[in-house]
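Heads up, one of the protein chains got dropped from this complex, but the rest are sitting where they should.
Note that the chains are named A, B and C in the order they appear, and that numbering of residues resets to 1 at the start of each chain.
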Amino acid sequence: MKEHLFADHPREHCGLFSVFGVPGAAQLIYTGLFALQHRGQEGAGIATSAGAKVHSTKGEGLLNEVFTVRPPTALPGHLGIGHVRYSTTGSSRPQNVQPIVCECSDGLWALAHNGNLTNAKRLRHIYQDSGAIFQTSTDSEILMHIIADPQYRTRTRRVERALSELEGAFAFLIMTKHSVMATRDRFGFRPLSIGRLGQGYVFASETCALDQVGATFERDVLPGELVVVDEKGIRSSTFCEPVAGPLGQCIFEHVYFARPDSIVFGQNVHETRIKLGRQLAREHPVAADLVMPVPDSGNEAALGFSQASGIPMDYGFIRNHYIGRTFIMPEMAQRQDSIDLKLAIVPGVVRDQRVVVVDDSIVRGSTCKRRIAALRRAGAKEVHMRVSCPPVRHPCFFGIDFPSSGELIAAGHSVPEIRDYIQADSLAYLSLEGLLGAFEQPGDFCTGCYSGKYPVAVTEEHSKQDLEKT
Amino acid sequence: MKEHLFADHPREHCGLFSVFGVPGAAQLIYTGLFALQHRGQEGAGIATSAGAKVHSTKGEGLLNEVFTVRPPTALPGHLGIGHVRYSTTGSSRPQNVQPIVCECSDGLWALAHNGNLTNAKRLRHIYQDSGAIFQTSTDSEILMHIIADPQYRTRTRRVERALSELEGAFAFLIMTKHSVMATRDRFGFRPLSIGRLGQGYVFASETCALDQVGATFERDVLPGELVVVDEKGIRSSTFCEPVAGPLGQCIFEHVYFARPDSIVFGQNVHETRIKLGRQLAREHPVAADLVMPVPDSGNEAALGFSQASGIPMDYGFIRNHYIGRTFIMPEMAQRQDSIDLKLAIVPGVVRDQRVVVVDDSIVRGSTCKRRIAALRRAGAKEVHMRVSCPPVRHPCFFGIDFPSSGELIAAGHSVPEIRDYIQADSLAYLSLEGLLGAFEQPGDFCTGCYSGKYPVAVTEEHSKQDLEKT
Amino acid sequence: MKEHLFADHPREHCGLFSVFGVPGAAQLIYTGLFALQHRGQEGAGIATSAGAKVHSTKGEGLLNEVFTVRPPTALPGHLGIGHVRYSTTGSSRPQNVQPIVCECSDGLWALAHNGNLTNAKRLRHIYQDSGAIFQTSTDSEILMHIIADPQYRTRTRRVERALSELEGAFAFLIMTKHSVMATRDRFGFRPLSIGRLGQGYVFASETCALDQVGATFERDVLPGELVVVDEKGIRSSTFCEPVAGPLGQCIFEHVYFARPDSIVFGQNVHETRIKLGRQLAREHPVAADLVMPVPDSGNEAALGFSQASGIPMDYGFIRNHYIGRTFIMPEMAQRQDSIDLKLAIVPGVVRDQRVVVVDDSIVRGSTCKRRIAALRRAGAKEVHMRVSCPPVRHPCFFGIDFPSSGELIAAGHSVPEIRDYIQADSLAYLSLEGLLGAFEQPGDFCTGCYSGKYPVAVTEEHSKQDLEKT
Partner (left out) sequence: MKEHLFADHPREHCGLFSVFGVPGAAQLIYTGLFALQHRGQEGAGIATSAGAKVHSTKGEGLLNEVFTVRPPTALPGHLGIGHVRYSTTGSSRPQNVQPIVCECSDGLWALAHNGNLTNAKRLRHIYQDSGAIFQTSTDSEILMHIIADPQYRTRTRRVERALSELEGAFAFLIMTKHSVMATRDRFGFRPLSIGRLGQGYVFASETCALDQVGATFERDVLPGELVVVDEKGIRSSTFCEPVAGPLGQCIFEHVYFARPDSIVFGQNVHETRIKLGRQLAREHPVAADLVMPVPDSGNEAALGFSQASGIPMDYGFIRNHYIGRTFIMPEMAQRQDSIDLKLAIVPGVVRDQRVVVVDDSIVRGSTCKRRIAALRRAGAKEVHMRVSCPPVRHPCFFGIDFPSSGELIAAGHSVPEIRDYIQADSLAYLSLEGLLGAFEQPGDFCTGCYSGKYPVAVTEEHSKQDLEKT
């Protein structure tokens, strides 16, 4: 069942995984996507080829839901690409589930995308003006139109030329019946890694998915690079000039989005988060009896905070494993109800204690407020909230789908105001400098959501679009 | 869940239904499609609009299966189009389910098609060469590309001009956010009727669907006509010169496909079939004790045979109502198994009798053979098989998806050979003249599947394609 | 998912099928039950044994729905019993789906029942008083309690003795790990036949199910007989004295319930119905232009009416094959809505005609009224309604679940009143004498629903219960 609404053009978080040169590619892609399920739970899809046809299965929901009726084993072939998808409420539409599969002049193509194209709307209009029809409301579809455009199609290095038209953030997996391609935008906003598996190749948004299938991490796809694998082997080319200034790697991947066991942009996420916790303790010390994480998102930062402050850590919250990850669920209403169902308090841990609660973000504030109230009901004497990154005050145009300004509490309120709202005894965020200090090459990260300074100019249109967002 | 295979470009039987100007259009479309379910059981979809957006639900299976999770009431609007779909095995793919919804330069369009375009492949290549991408393997998608083509889009009468590019058989329902369009090819191969419902308009493949929703039959959409309904009212135009010679109305609609209570091409189907049965008795009399139909497809012809021959009719076969219509099920294997489950014999009716069995077709012959054997086991003394149309010996290029020549017993065998194969005491088919005699304007029907003579030239490519079909 | 309500003790129509001594018994039972699906669509179940354990699958809905997840092939064994079930709204509860499987002192038993026990409530109370617990609200469960009762269990001929406690109407299939038993009450209210299949035995409520699996009809289980099949062979015994007077075979099986191709109580149903139609024409002649059946329930009677009256038959109604049998659907509301969806009129057949509509019953009258109005709208000049049995004016205590008196139009209204209500030009029912005249041994039928005279005394309690029924 599918519904077309075509109301808005959503930005998406996603997970990508691809295999070339391994029999039973679909099962491997399924397993790899399973390790990337945290990057998207609204939809999943796999396309494969044994050389002659493109086979695909897609659907809404978690991987195991999508592949219940038609298991991955039903998709033949030694090469393929896969996708897990997250989207906001309005745009959770079946036809947008990826990979997008289509037929062009020279055959069948499939495509999976992680990121947000800032010129997608303009390109879409250009192509529509010249007669193109769009059957999804994703940014991603535009790339297929450009690839199929005769002015690119008939040239050598066609895919490179097509990619060079795109602006914004992207990691793409592209597939034909014979080959797999992997590429990242020139600022390197979104991650994409290359691995080896026997004689074959594997691509994944995070290295944790390489580990999951037993592949060896080789290197990241470089910003501005297009990697092509076919039966002749692997080839690399660049589709654009290197960025003159610093890169725009998404710092939020390290703070929140990626899995701790992944190496993202050359650095392990777990270690980064430990460092953030330590720095947070240094910047915002507090006299307290125990440090407790909001599990599991605050686990590492709380540990770092405990290490640096000397305040012992304890588990004051217990997570119910039968509920999904709150931030990532599409419906506001569901979010409200599921909060109480997700975390429980261990009263004996917090009773009569001064507790430091560490997490990686405060989004709306309402959940945080409710938890602090619950801690007090359980007997906590003081509750000090510590957040392992600066307040998110600006929109992201490069693929992280933050709530709108109206919903983001830090967008419209000062730290003291937030502290008063959530009724904490104290509240502190890590400074931007403190955050950047955790990285070896801090200049190569985009910190736009904290600083409002983006690595590439953002047109008026986008800011406006953001404000108008429902 | 969806699978893309893109292996072949299927011809399709389908049912179309549309409403303009009635609140709750989706429920009416659902009800209308229910009366057209015999025209397609592999998929169904509805697209509606309240003026601003296009909403749609589509899926594989019967109407009630597709609309179990998201009922028609979830689709708002006073205008919309709907589709039920039948296809052959290879092409039963989710992405092909209609209506096709897409966004062009000037907004959203939806489209539903019944028929087969004989120049679809050529047009597809032309558009692909100029950069178009196709996301389905249906013939129908090409029309959206032509409509979106600037050379048509910027002209007055754009849809007419786009339609004039198409060759072959088609009835189309086209929808924008504000309007509904209905059209038939210039030979009038496939039926499409206009009805009134209060202040609103209704379009349907067969008049039985108009009756189902309580609409009044107004007239057929004319061959070569485009009817447009929007808030300004209803308008008609022609997109091509009238056909110089006779029309090409599909005679098989009357013989087999349409429901008996429908008026198709100006004539009631029930009455036609009674006439066919009478003529069959006149052409191929036989001394027998009783006439029995293969229910329900042979009901009318058997009645006519009984009337003209004076041989009493009786019900020797009982149909199990818990199984679907055999001919229309996609998988060969299912067909074999389901035969015994569908019809049972009333032994007391046939015992020691000379029976005439009347049906509207013999497709592969295997089912017929098995039933004749069962009749003999039940004690029938003689079994005379009578078929209410001539042998189908030629392919259809205009939307009826016959089995391939290899499977169609009449394509490769003489009537005596078929008789011997099915082990009937006698076998006779209605003559082509006898068939045409049932119509007031016999010259306006396509009889290509019987005669090999088509109303419009068929290129070599198509014949070849047919032979290569799996 | 199951719901326990335990509100009332429903009487049930059902279909029974059993196999002994054939490998893959479950598939055969599935196929046999498919031919009996018209006897119950609310639930289905199969229990089998290969000698050591009892395996079973049960569920709500049609056979193909119940066996979608776990196919019959998952149930091993060469012996087994199966059941399809119909029940009224209130009692459509999962736990009531049969076969009932339980463990007693001497092992596992399974049981399937068609009929209604008139002393079930009393026996239930007796056993509950002595400590029994009941986990279903079916009449049928009581038999297991009696069989397990030490006073019967320790005797020779225990099952016979247990059966002799039951009053009312029943056909039972009973199964242990090693054997299958089949039995009918001493009045023979409900049918049950024995067939042979190779070296094995088959039991079925109707012979059409024997035909379906290729078994040969041997004879009926006799009233008061218990047939046991195990590895030693087949044995017969009687559990009660023969009935002194006439039997109580349910005449409604012939009029309405059974399939036309079945032989029920020694006589073919199709032939009976033809006779009823002929007699109806003789009793209630009318000047008219055509006779039309309400398909398929009135098919045979209409044919007989046409034969006897000389008025030609035609098909004025077309049945939509994508909807189930109206009478048998559990919810009132569904019934109302589905009527228009089920039958369509062929206007050309009835326009300006005086039509005789023949059916086997008028239940509430509302459907009939609506159809007559539709016929008039389609142009019928006169509409004469003919019913092939007398008005149902009395409750059935023996297994046919008529609507309550309040809903049964004939229970509270005279024939002229009904005619006025349905707005027919004339209305006539077959006389009771006319009905009985169709049978060779008319005295052996229960006609209680027509005459109020039952073959066995009905206590006050039951009449009252009926009136109180919701």
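What we mean here is this: a residue touches a chain if its C-beta (ideal position, glycine included) is under 8 Å from a C-beta of that chain, and two chains touch if they have at least 3 such contacts.
In this text the structure is predicted, and so the values were computed from the model without any measurement.
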Message: What shown chains come into contact with the chain that's not displayed?
response: A, C
- prompt: Out of A:S130, A:N268, A:S404 or A:Q423, which touches the unshown chain?
  reply: A:N268
- prompt: Which of these, A:S18, A:T136 or A:N299, touches the one chain of the complex that we don't see?
  reply: A:N299
Message: If I consider the whole complex, including the chain that's not displayed, which of C:Q27, C:T57, C:T118 or C:N320 touches that chain?
response: C:T57
Message: Considering the complete complex, identify which of A:R157, A:R319 or A:H413 is in touch with the unshown chain.
response: A:R319
Message: In the complete complex, the non-displayed chain touches which residues of chain C?
response: 1-7, 47, 53-59, 66, 69-70, 95, 97, 100-105, 108-110, 125, 128-135, 137, 144-145, 148-150, 153
Field: Residues belonging to chain A that touch the chain removed from view
entry: 31, 34-35, 37-38, 62-64, 208, 211-212, 259-261, 268, 270-271, 274, 296, 299-300, 303, 307, 312-315, 318-322, 324-325, 340-341, 344-349
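Following the convention adopted for this analysis, only the chains that are shown with their structure count from here on.
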Field: Pairwise touch network: line, ring, star, complete, or other
entry: line
- prompt: Which chain's mean C-alpha position is the greatest distance from chain B's?
  reply: A
- prompt: How many Å are there between the centre of chain A and the centre of chain C, using C-alpha atoms for each centre?
  reply: 61
Message: As a quick test, compute the distance in whole Å between the mean CA positions of chain B and chain C.
response: 38
Message: Can you pull out the residues of chain C that are in contact with at least two other chains?
response: none
